[in-house]
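Just passing along the structure, written as structure tokens.
The complex is shown incomplete by one protein chain, all other protein chains being positioned as in the whole.
Then we have chain A:
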């Protein structure tokens, strides 16, 4: 392990940081810890945008660095998920609905019990823009309607599934650029009307 002497010269600094062993240990200094979560966010963004990956689980390949034989602990992943959720980089996909803390003193972490995360490898607002761009391209921006299936067919949304789209469209409604029409079950999206 002592053979890890320094970051490779050719890599950009985010990639160099990935081989920096303490990146895999929760830092005691709050500003260093914030910094390390920012680095993890960037690493995940680069990694996920390459393959249009929307879901991150606790067994995410990136969390194990074979080159330097380091991996993230469960505790670390919970903290990282909490950071991502709290900073609007993602929302719990499965698990979640974290049990209430037993006492008031106990720290409540939004990543507690979250097994997988929907991760916005580009910011949510950019997805809203892309969706509206889709509407404009297809001449739907003045009350036109599209189905979820139609939207997901478009290559701008490769890798996205209906669950992710639903969350995005529900969020987009607050910008008054669209309205979601739900099926009888109250969950499935029948169609989207754009304004």
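As a convention for this text, a contact is a pair of C-beta atoms (placed from the backbone, for glycine too) under 8 Å apart; a residue touches a chain by one contact, two chains touch by 3 or more; residues count from 1.
As a convention for this text, contacts and distances are computed from a predicted model.
The protein name that UniProt records for the chain not on display, among "Tectonin beta-propeller repeat-containing protein 1", "Vacuolar-sorting protein SNF8", "Acyl carrier protein" or "EKC/KEOPS complex subunit BUD32", is "Vacuolar-sorting protein SNF8".
Set against the missing chain, the residues A:17, A:81, A:119 or A:132 yield one that touches it, A:17.
Even with one chain removed from view, chain A keeps its contact list with that chain: residues 2, 4-9, 11-14, 16-17, 20-25, 27-29, 31-32, 35, 38.
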